[in-house]
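Of the protein chains in this complex, one is absent; all others appear in place.
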Amino acid sequence: MPFHMKRATSFLAATAVALSLTAHAAHAESKKLFVNLPLSGPWSNFGDGMFNAFKLAVDQGNASGVLGDLKLDVVRGDNAGDTAQGASLATKAGADPDVVGAFCCWTSGIGLATHAIYNRYGLPTILGGSNDHRTTRPYHKSAVIFRNSPYDLINMKMAAYFAAATKGFKRIYAIDDNSAFAVTQVNEFTKAAKKLKGDGIIIGRESIVPGEKDFTSLLTKIKPLNPDLIFFGGRIVEASLVRQQMKKLGFDAPIMSSGGVFSETYIKITGDAAEGSLASFWGLPMAYYPEGRGIRFEKDYAAAKFNQSYESFGPMAYAAGQVFVQAAAAANKKGDVTREAVLKELETGSFSTMLGDFKFDEHGMLDILHIAIYEVKDGKWNILYRTDRAATELKPVK
Amino acid sequence: MPEIDFISSQIRKDDDRSTAERVRDRLELTGYLVFFFILFLIGLAIKDAYLLMGYLALVGAGAFMWRKLPRLDQRFRDLVQVHKGQMVLVMSVLLAVYPLIFAHDAYLVHLGALAGIFVIVALGLNITLGFAGLLDVGFAVYFAAGAYTSAQLAVIWDVDFWVGLPLGGLVAAFFGFLVAWPALRVKGHYLAMVTLGYGLMMNILHRNLKGVTNGTDGVINIPAPTIFGHDFLSPITVFGFTLPFQTNFYYLTLILIAITMLISYRLLNSNIGRRWEAMREDDVAAHCFGIDLTFNKVLAFSTGAFFGGIGGAVFAHMIGFVHPDNFILLTSITILAMVLIGGMGSIWGVALGAVLLIMIPERLRDFEVLRMLLFGLSMALIMIFRPQGLFPSQRRRRELESARVEELIKASGKENAHVRPVD
Partner (left out) sequence: MEIWLQQLVNALTIGGMYTLVAVGFTLFFGVLGLINFAHGEVFMFGAFVALTVSTAVIAAGMENALFIIVLMFVVSMTVSAALGVGMERVAFRPLRGLPPLLLLVTSLSIGIVIREAIKEFYPEGANPLAFFSPYSFDTFDIGNITISYTQAGLILLSILLVAGVYLLVTKTWLGRAMRATSEDVEAARMMGINVNRVIRDAFIIGSALGAAAGVMNGLYYQSIRFDMGWVMGVKGFTAAVIGGLGNVYGAVYGGYILALFEVLVVALVPNGSQYKDVFVFLILIGILVFRPSGLLGTPQTKVG
């Protein structure tokens, strides 16, 4: 086999050279932040926007000099919205000793699947989206999980308050898309609404299957019950289809939803039928963030020329990037930038981000909440109400 | 051609070579295996996306050359055929040192263990499909049954992994038994479709039967196994050398693979294996010779499913959570593709197919968005250019070749009579 052997030797040699080259190229003083998001698949519009915003924050941090000799690299992990892949990536992040922080998930399902894995590896993680309350303390003892958006218990309490008390809807029909996040969302919404106005307010509930396109038979069944609000827990495409098919059936009740639907894309694909749709969301229009920080983010994002808009979750991702940069910078001043050091900074430090200045509380939840109620008017989401910093009451926005 | 092939392999059975020749052959086989293994390791170790592209192009070119050298292909297969013991020995040593090589990169060890799990599952399907010829396009059902059983036992009732593992296998076998009944009445395409429908239906039930499976929340916080007080989540330290904790799972799967392979091999060469083979070739004829089709089909489904369940149980405890997304149709198709790409009926081939189908998409991750595109493309190309699989069993290869010869005869239109209809 002389020919065979020659091929093998030359191949091995070439690869050895190449491998040593890559080894040299790596920076000794760089640490990694691992992003685990749906960058392909049905929710990639959200994932891409978040990834870009997160990377923008880290790039700005690297350029600003606050990190000193340290450089932070962002590792792109694409979970495609698939829980199994998300878990596999979390393992990948955890097993790489250079990774000092993770930004994760978007979907609640992946949050549920991965929080224990991050915990197992002691990897400090900020959840973006993934609002299921069961992934963080006090509902789960994952000491490494932080979130910079409020979880569903708080969101849905405000949404239900708006629907049942502020607006005074009396016959609400709830639909969920059977995904982890939507089921919890609708559970909490109905629970909160019933607490406010009694059991009769929720007149029915049904689950649909994501990927399904025709809900007319379900809506035909619901229409004679005369609901005055459809609360929809789920995502853009299904919400859009439900809304359009309601209109086609001459079914006039408004539809209300939350994160997962709150997006420009919803209006774009729903067209005129979107008018009057309601949503609660844990974010403000850019102009409402303190000290013009939102506007500055918007400008920076536009200047970076990404090919995808930052979407509704971009601001939280940007803030997460800023938090990691500030935590790593503080850890770097005190000594080594390790997972333990970053974790300690997240627990004790206070951060100045575009969402405002905040600390994480003992449960890993940020202490500034921006929950707002929106309505579609003239092809745009218009803010109607917003909460105070601790989300205890709802105030109209002039 | 098939006849000559058959005779030549018969001749080789009567080994009258000298000791020196035999030693040389063994060394040559070892050389091949080590070469392929190193090639594979290099593929895993490359970090840079462009280098990886170059590597893949080189391997592709190499594979193309290999195709042009049928003698080399034949030689390698003959060596494997004759020196099975040597192959097992070399492969065991190589696979055992794998985590030592990648001790610094826990993720690669994790991938190794994941690939190991799918080797077990694919070997299970190989029993149903490769040995008994029963198409099963819903194999994720058994994988799921094993995973959910073992996970829920551990989470709710605190049952030990070592009890949950066989129980997971048994429950999976029961699900295989369930589908075997409707499957008895149909064959070929219709069997494929029945199992496909079964797989789709069970996945919807995984999502909806919240009391059993926790629905789309999935089962979380599944404890890792322990053995003699050693927790699988703690690293192994040997002679001051620390191996990441994933190594525990890696060696567990390695042992289970060895057991599965041994059972497969014994089954294939037993009375049952021969009955399955007869059934696969022509079930009417087999029935006429007094083979109990019902019993043997049910047995084939259940045995295959059992190993699917074992794989599922290990999977659940290694990843620590189970979710319906793990058991979608694509999972079934991937398992099926492992068997087909490796070579139906060939134990080593199927194992190779499983490893490749876990590792290739993982390596293609560097190409980000093009990943699935390249995956689909490579699968289609392998199917079109090497339909018998990468590493077919001798028998299977002959069957496919004779089918191809018949098709050629038909296409030429010269002879229409006396051709056995294909399928």
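So that you can tell them apart, the chains are marked A and B in the order they are listed, and the count of residues begins at 1 in each.
Operating definition for what follows: contacts are C-beta pairs under 8 Å (C-beta built on N, C-alpha and C of every residue); 3 or more make two chains touch, one makes a residue touch a chain.
Predicted, not measured: the structure shown is a model, and the values here were computed from it.
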Taking the entire complex into account, which one of A:Glu29, A:Asp98, A:Glu212 or A:Asp336 touches the absent chain? A:Glu212
Tell me which residue among B:Leu200, B:Ala278, B:Ile360 or B:Leu390 touches the hidden chain in the full complex. B:Leu200
Hidden partner interface residues of chain A, rising order: 40-42, 44-45, 48, 178, 206-209, 211-218, 220-221, 224, 236-237, 240-241, 244, 247-250, 265, 268-273
Residues belonging to chain B that touch the chain removed from view: 135, 137, 182, 185-190, 192-194, 197-198, 200-201, 204-205, 208, 333, 336-337, 340, 369-370, 372-373, 375-377, 379-380, 383-384, 387, 400, 403-404, 406-407, 410, 413, 416, 419, 421-423
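Following the convention adopted for this analysis, only the chains that are shown with their structure count from here on.
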For the complex, which residues does chain B have touching chain A? 28, 31, 35, 38-39, 42, 45-48, 51, 54-55, 58, 62, 72, 105-107, 109-110, 114, 204, 207-208, 215-218, 220-221, 233, 244, 246, 319-321, 323, 325-326, 365, 368-369, 371-372
The answer for chain A against chain B in the complex is residues 1, 4, 7-8, 11-12, 15, 18-19, 22, 39-40, 76, 78, 82-84, 87-88, 91-92, 94-96, 109, 112-113, 116-117, 120, 134, 178-180, 183, 207, 209
